[in-house]
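Only one protein chain is missing from this complex, and each of the others stays in its spot.
A and B label the chains in the order they appear, each numbered from 1.
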Amino acid sequence: MAKLIKLDDKGVEFLDKIMELSGETITLCDQCGTCSGGCPFIAEMDVNPSQIMRQVMIGQKNIMESKTMWICASCFTCTVRCPRELDVSKVAEALRQVKLREAIDFIDIEKISEEEARILPSIAIVGAFRKFTG
Amino acid sequence: MKLPYFPGCTLKTTATNLEIPALEVAKRLGIEMIELDRWNCCGVVSYLVSDDLMKHLAPVRNFLRVQEMNAKGIVENENRLVTLCSMCYNTLSLSNKRMQKNPDDLQKINDFMHREETKYDGSVEVVHLLPIIRELGWEAVRKQVKKPLKNIKVASYYGCMLLRPKDVGIDDAEDPKILEELVSALGGETIDWDSGSRCCGSYHTVNNKDIVVNLSKGIIDDARKNGADVIITSCPLCAFNLDSRQKDIMEKYPEFESMPVVFFSQLMGAAFDIEKEKLGWEANYISPEILFNY
Partner (left out) sequence: MKTGVYLCQCGGNISNTIDLPKIAKHVKEKKGDILIQENSHMCSGAGQKLIIDDIKNHGLEKVVVAACSPHFHEKTFRAALQKAGLNPYVLEISNFREHCSWAHKNEPEIATEKAKDIIDASIAKVELDFPLEEKKMQMGDEVLVIGGGIAGIQTSLDLADAGKKVTLVEKQPTLGGKMAILTKTFPTEDCAACIISPKMAAVQDHPNITLYTNSEIESIAGHRLHFEAKIKKNPRFILDTIDMDQCLICTKCVQECPIEQPNYWEQGIMNRKAIYIPAPHAIPYKYLIDKENCLHFKDGSCSICADVCPQKVIDFEQKAEFIDVAVDNVVVATGYDIYDATEKTVFGYGKYKNVVSALEMERIVDHISEKEPPREVGKRVAFVQCVGSRDKQIGREYCSRVCCMFSVKLASLLKQAKPETDIYIFYTDLRAFGKGYEEYYKRSQEMGIKFVRGKPSHFTEDPDTKQVIVTVEDTLSRDIIQSEFDLVVLANGMGLSAASEPIADQLKLAKSDDGFFKEAHPKYRPVDTLVEGIFLAGTAQGPKDIPDTVTQASAAAGRVLATLAQKEFSLDPVLAFVHQDICDGCKQCLNECPKKAISINADGKAEINEALCLGCGSCLASCPIEAIDLNYFTNDQMYAQIEASLSNKKEGEKRILIFADENTVYRLADACGVRKMKYSTDSRIFRIPSGSRMTSNLIKFALSKGADAVMIGDSPEKSSRFAWANNVTKENIKQVQSALNDLQIEPERLIFKEYSAGELARFTNDVDAIAEFLGTIAPIPNETRDKLFTAVRGE
């Protein structure tokens, strides 16, 4: 069943906030799909990168509940291909930040086994914590 | 040539097999890499949002050390800061570009670090060892080769951080050649494949191992399909995901065939025939036997 969407000022505020945080002019997105087609993580995502751009553009805050922004690993594949030179990785980071600044963490150090902690390179651990905690 | 050098945390722990051979091959090429005094962790991943300025403090502090080295005469008029780890290279470069492009940001950071004796003036250039070697010329490399990598087919794996975004990439983002040129200079064979700059899953290895297992398997399978014997990389995280995670790949896909993954510096070391102890083979999860005697 089609979803009924209302366009309202809250949505515009959301867009403005994400545009400011990311520094990207999201309204420039042409919805060409290049980012989604090239994203190496696409199989793990519930919402495609191009959809993220679209949903933010029309102010759909529920995009915050999607997995995608946590899956995006800032690999910059889309960054170097987007015909509009938009940087989806920055938009994903902005969305993460909005969540993380509500003091919600997305990683639990307790869950990493001792064995893993021993072999994991420090860049992996530091990187993950910087991306998943506020 | 004396260059200020930023090692980064991992090179001192799980990736000694990147650093030790690198220092040795660099030396043979006439490059002395002098470790920064009091360096600090760069933060590993760059912060990408506009209002997180303070997160760039860590990289910038390291640039002060470069200025100090120059002031003390440890290096002469050398504004290049050389790195080995791709992640550090990327994070340091992105922060540096941001400072160079936004004098206001730089000012704020400098003000914040008022206890430091020096102010960062934006003059440092973050470089990776690979382009430094390319600048010397592949002929210089060829001259140091004692044991050409005859009949060894090498898959060059760049990952993300050496190439993207474009303004920090060490080579063409979509069609890099530098590792292939290196392999050829070492006498090895290169393969033409499509996965050389596909992400390995990065830090997801910490709490979403499955992603990494799938991506790494795809990369290694592609290398095999195109005839490679070994994969090279310059990133300790890629190395971990492609090499150590083969254990997990094999658990999930019993029919999976393993493939050694080594650092470019180890490959150079082998071809330069440096002391065996310095090659650090024991630190590789899949033993690169093909490189022991060829």
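Note that in this section a contact is a pair of C-beta atoms (placed from the backbone, for glycine too) under 8 Å apart; a residue touches a chain by one contact, two chains touch by 3 or more.
In this text, all values refer to a predicted model and were calculated from it rather than measured experimentally.
Participant: Taking the entire complex into account, which one of B:Glu35, B:Asp51, B:Glu135 or B:Glu174 touches the absent chain?
Facilitator: B:Glu174
Participant: Of the residues listed, A:Asp30, A:Glu65 or A:Asp105, which one is in contact with the missing chain?
Facilitator: Reading the full complex, the residue touching the unseen chain is A:Asp30.
Participant: Determine which one of B:Thr16, B:Asn79 or B:Asn226 touches the chain that has been left out.
Facilitator: The one listed residue touching the chain not shown is B:Asn226.
Participant: Using the document's definition of touch, tell me which of A:Lys17, A:Arg84 or A:Arg101 contacts the absent chain.
Facilitator: Here the residue in touch with the unshown chain is A:Arg84.
Participant: Mind listing the subunit A residues that contact the chain we can't see here?
Facilitator: Touching the missing chain: residues 30-39, 42, 48, 50-51, 80-85.
Participant: In the full complex, which residues of subunit B touch the absent chain?
Facilitator: 172, 174-175, 194, 225-226
Criterion: only the chains that are shown with their structure count from here on.
Participant: Where the centres are mean C-alpha positions, what is the separation of subunit A from subunit B, in Å?
Facilitator: 26
Participant: For the complex, which residues does subunit B have touching subunit A?
Facilitator: It comes out as residues 8-10, 13-15, 41, 43-52, 85, 87-88, 160, 163-166, 173-174, 197-199, 201-207, 211, 214-215, 236-237, 240, 244.
Participant: If you look only at subunit A, which of its residues touch subunit B in the complex?
Facilitator: Residues 20-23, 40-41, 43-44, 71, 73-77, 79-80, 87, 89-90, 93-94, 97, 107-108, 111-112, 116, 119-128, 130-132.
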